[in-house]
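Let me begin by presenting the structure, written as structure tokens, before commenting on it.
As you look at this complex, bear in mind that one protein chain is not there, while each of the others sits in place.
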Amino acid sequence: MSVFLGIDLGSTTSKAIIVSEKGSILGRGITNTRSDYNVAADIARMDAEFNARFSMLRNRVIQESGTAESWNDLFVALENRFHYLQFERRCDSLSAAMKEQLTHSRNGEELRTALDDILLRVRDLTRAKFFEGRVSSSSEFFRDLFSAAYMKELDGLDRAIFDTLTGVYDRSINPVENQVVEFDFKTLTEEAISLLPNTLANSGAKIAKHLPEVIAESLKPEDYVGTGYGRQLLPFEKQHIKSEILCHALGAHCYFPMTRTVLDIGGQDTKAIQVDEHGLVTSFQMNDRCAAGCGRYLGYIADEMSISVGELGPMAMAAERETNICSTCTVFAGAELREHLNLGEKKENVLAGLHLAIVQRAFALLARSGGARNEFTFTGGVARNKAVVKYVSNMTRTNYGDLTINIHPDSIFMGALGAAMFCLRRR
Amino acid sequence: MSVQKENSMVKQKQMLADHFMALSEAPMTGRKVCYTFVPGNLTELITAFDMLPVYPEINSLQSGMRQRSRDFIREAEDAGYSEDVCSYVKCDIGMMLQGNIGPTDQQLPPPDLLLLSYTGCFVFMKWFENLRHLYPKAEIAMLHIPYQADGKVEPSAIEYIKEQLRTEVIPKFEKVAGRKIDDAVLAQCMNRSAMAEDLLINVFESARHRPSPIDAYFGGVYYIGPIFTSFRGSQACVEYYEELWKEVQERVALKLGPITPDGTFTEKYRLVVEGPPNWTNFRDFWKLFYEHGAVFVGSTYTRVGGVYDYGFRHSAEDPLKSLAEYCMGCYTNRNLPQRIDLIEKFIKDCDADGLVINSIKSCNSFSAGQLAMMRDIEERRGIPVGFIETDLVDPRYYSYSNIKNRLDSFFQMLEQRKELVGKAVLVS
Amino acid sequence: MTNETFHTLGIDVGSSYIKLALVRYGEPHQVIEVINEKIRKRNPTHVIDRLVDELLERHRLRYEDIMYVASTGEGELVSRKRGHFYSMTTHARGAWHFHPQIRAVVDLGALFNRVISLDSGARVSNYTMTGQCASGTGQFLENISRYLGLTLEEVGPLSLQSKNPAVTSGICAVLAETDVINMVSQGIPTPDIIKGIHLSIARRIVRLMRKIKIESPVALTGGMAQDIGLTEAMREMLAEADMKLEVFAATQPEAAGAIGAAIWGGYRHCKLLEAAA
Partner (left out) sequence: MPSRFAESRSRISDLTLDEAFQTAKKLFEDLSFGYATDWKSEQQNRRIVGFLPIYVPREILHALDMLPVGLFGAGDKIPVVRGDAYFQSYICHLPRTVIEMALNDSLKDFDAFLFPAICDVIRNLSGIFQLTYKDKLVRFLDFPQNFQSAVGGVFYRHELERLAADLGALNGKSLSTDALNHSIGLYNQNRALLKDLSNFRSSYPHKLSAADHYLILRAGQVMTVEHHNAYVERILELLPSVEAIEADKIRVVVSGSFCEQPPLGLIRTVENAGCYIVDDDFQLGLKWTEGDIPDKTEDPVGALVNAYLNNSTFSSAVYDGDNPKEISLERQVREHRADGVIFCAPSFCDPALLDRPILEKAMERKHIRHIGFQYHENLGQFHVVKEQAGTFADMIKLWD
């Protein structure tokens, strides 16, 4: 089987997609972008490969048994355990690095014991989270999971220990995150199977039976294309790098063939792209190097309010009206936010105003690229924000009439899919 | 690699050197100096009074190419000129504030006459108001050229221009020159201008060949040098275009592309371009296209000093009327629908694959409305349009990575289109 | 003029810090105490009120003992004030108080940078300030130091250790995070990163300084003036731009606005007395 790989190295997240020669998606992988782009790309690719093997495994199992229903839950449980095991391995490296840091510390021994304790609990906590299916694989990565649990554990500790242990983490996470940890699919899967509840042991055995066939399949891509913000830094040759604009357009076209306009709001840039019926770009606009109007704007606001980006949207949805935000600059908007709150304005309203502001800026860009046409596809990490989606829908309706608006839960993969499809198109 | 030089190029270089020599000697020879602008310039008239023209825009352009503009612009901004305004003005004023050392490192003489013939741009007027304060001794002649707002030339506008020439411009010339106009010289100039114009149009229209023997933008800006500035109406100018036309015909016969600084060139994409080029990074800018095998087969910028594509030629029959018509017809004095028509004509005549718009931050005259033009062309012709933003001479507004990013996508758009058309995937 | 002395109070409400200065007015004016407190997401009005009360108590003063309470910065937030002076007037005066030889003041605040030129009598003759973009301001520096895990006090000394400053372009105060992470990942030593950032901030400030004609010597005020790395970077950028200006950080730079306000308050108080007499 020939497979093709597309990689989208975004400023926040790195995505990979593997497609078959017929263009169907075999596997998706995602991770957070980190300072070493190669590592980010590699992990995303590996993740996509695992994802692909799991689908193969599932297909075979289902084919054999004939029923799909019961297997789905089982595979979810299995994949969760699989991901947990990856977490555990990475946790090991991080723990080692952290302890290494402590060796030079004056009261190192004492701290190490405290740390050991904490790490154990972090692991337990995260295991439970994985096993109960409470981890969203497309937006919570090792770094987020670990730091969430770790910080929670540190919370009650006294000041001095707290400071040392946060420092230890801060200094260790970057180097560790930038190491590639090789995983063996077979070993990990077998281990995951063994972690299944006893009641499922039988089914586990059925799955294990197919493992050898599945790992025998080669997933080495016949061709690959990299795109995204960091594409120039990938060690790829020129013909393996494509502009993110074209990839996003083609990806959107593959998900929604009727798409004529794509709006992508990512972490560091916003793109408005017009596409023709073949998925070819006819025009586009991209914003400049200014955080006003892209995902980081919201991220910054979330920091100002000490909440997570995920909470912003729901909070803004609860607003009665949108406070008028005068500043364009992200930093000034942050100051304005504080002013409004001090004057007694409700935080929901101010947030709504900030959300509206970002959408208005995106729409100005959209207009410059030629406006929204039917069908209109909205993608990028910010498309996960419900309040943004609301304003995008409203503004589309008032300015461009009743268009079909596509927002796919998977649409974060559009750039990667487009990149993969490029390989197919040029065969 | 050594740069290939053709006879026409050598000739042009010599013409310029002679001109600047004459300028630097003007204080000795007593020849009078007239500052004026390229669009709607009255070179024939200036020659008929045996004066020497100086074009502030050309000075700015040259300063940009010689990497002096950053300094000059800074000088002007220090003197109170806003960051927001046209950089040509600032570059020129900065140069004057620093001693008026021209492109050949010789000092330029101050003007005896400021001929404000302002065609197609209001900034020209402001520019001269500022120059007037810098050169309080110069005589000033104002020639107002109405806009072709409705897509045609009103007879009243021609009358108006003629009257201004008769009652304002020529008397000022006569005052400065200290003598009457030489009608015979004027007539001769007008006739020679027409000859050169015929040849220039031949050169431009040669871009219809495949491969195109010329680059109508990066080469074009050199081709228009003599005719748009100090030399139109001179014998040397006619000879330059005869030489150039000969060279172009040779390349057509040999099926050769344009001469480039990097030698041979294989044509892959044929493009039309709207807007002036960037001067501070001219070579860099050219390379961005050259690397992709793109040749420009049509450009609007090379029409700022006169549009000859629709048949207008200078004529000795009624010289003032002819000059008036010339002024009215320059590219930026035409309304947006007319500008779109011209672009469409280039695209059709030369069978172009795409349009590039280089939107210049400085130049509202060109830039305001380009996005609407872009949309109209896309609709009319269904070809990809690449939109980039640079500046004429302000290096702060030339962002290589930004342009490259946009152009990469644009060329990939073109490539995809070619590939798909080639594979007949496009179902129509 | 009376040769009596009396107390005045200057309150400078910034976007991240609140500064108070208690001054004994009367030749020579004497700065009794300055306070500099970070707002930290609290309501500034409350912080101001508390700080004023504490300050008065410490010096055993009643509110009525203060002849003139002058606000500057975001003065609207100060309820118990007698008059308001604008930041450029007060920063100039505050710096001039300690350094009467200066001919210009550059105020480096949290959101804005200001350039003020003075004549020999502390009269403001011209000025300009930044507006729409926070790149190159104190908040920018705060963000960068946070991304690097440093305190503001550490930043300056580290910058001075740099041998090979990183090259940065004009970067956004928010997106700089990515650039900084990139630099860290390329193994660029922290001092070089900081120095690169300092140079980029300095470049912006120098560009602002070009906007009006100023003469030497130049005193730096505002919170960022406490950053010796930035001062050094400014000297380098000035040299590069061929601007022969001597710059140095003013005494108590962060409180220059508050001190200036207190002094101007005293001046107005005398004027008003004269007018009443």
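Going in written order, the chains are labelled A, B and C, and every chain counts its residues from 1.
In this section, a residue touches a chain if its C-beta (ideal position, glycine included) is under 8 Å from a C-beta of that chain, and two chains touch if they have at least 3 such contacts.
None of these values were measured; they are calculated from a predicted model.
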Name every shown chain in contact with the chain that has been left out of the document.
A, B, C
Given the contact definition stated above, which residue among B:Thr36, B:Ser69, B:Gln164 or B:Ser206 touches the chain not shown here?
B:Gln164
Among B:Gly80, B:Gly178 or B:Gly382, choose the residue that contacts the chain missing from this document, as touch is defined above.
B:Gly80
From B:Ala22, B:Ile140, B:Val252 or B:Leu420, the answer for touching the chain not displayed is B:Ile140
Chain not shown: contacting residue from B:Thr104, B:Asn364 or B:Asn405
B:Asn364
Chain B residues touching the omitted chain (full complex)
79-82, 84-86, 89, 116, 121-123, 125-127, 129-130, 133, 140, 142, 144, 146-147, 149-150, 154, 156-157, 159-160, 163-164, 167-168, 335-337, 339, 359, 361, 364-365, 367-372, 375-376, 389
In the complete complex, which positions of chain C touch the hidden chain?
85-89, 112, 114, 123-125, 127, 129-132, 264, 267
Interface residues of chain A (partner: the chain not displayed):
324-327, 332, 336, 360, 363-365, 367-371, 395, 399
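The rule is short, and it goes like this: only the chains that are shown with their structure count from here on.
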The chain pair with the larger count of contacting C-beta pairs, comparing A-B against A-C, is A-C
CA centre of chain B versus CA centre of chain C: separation in Å?
50
Could you please state the distance in Å, as a whole number, between where the Cα atoms of chain A are centred and where those of chain C are centred?
42
Residues of chain A whose C-beta touches two or more other chains
none
Of all residues in chain C, which are in touch with two or more distinct other chains?
none
In the complex of these two chains, what residues of chain A are touching chain C?
11, 34-36, 167, 170, 174, 178, 268, 289-291, 296-297, 300, 328-332, 335, 338, 342
Residue positions on chain A within touch of chain B in the complex are 242-243, 245-246, 278, 280-286, 288, 368, 370, 425-426
Which of the residues in chain C come into contact with chain B in the complex?
210-211, 213
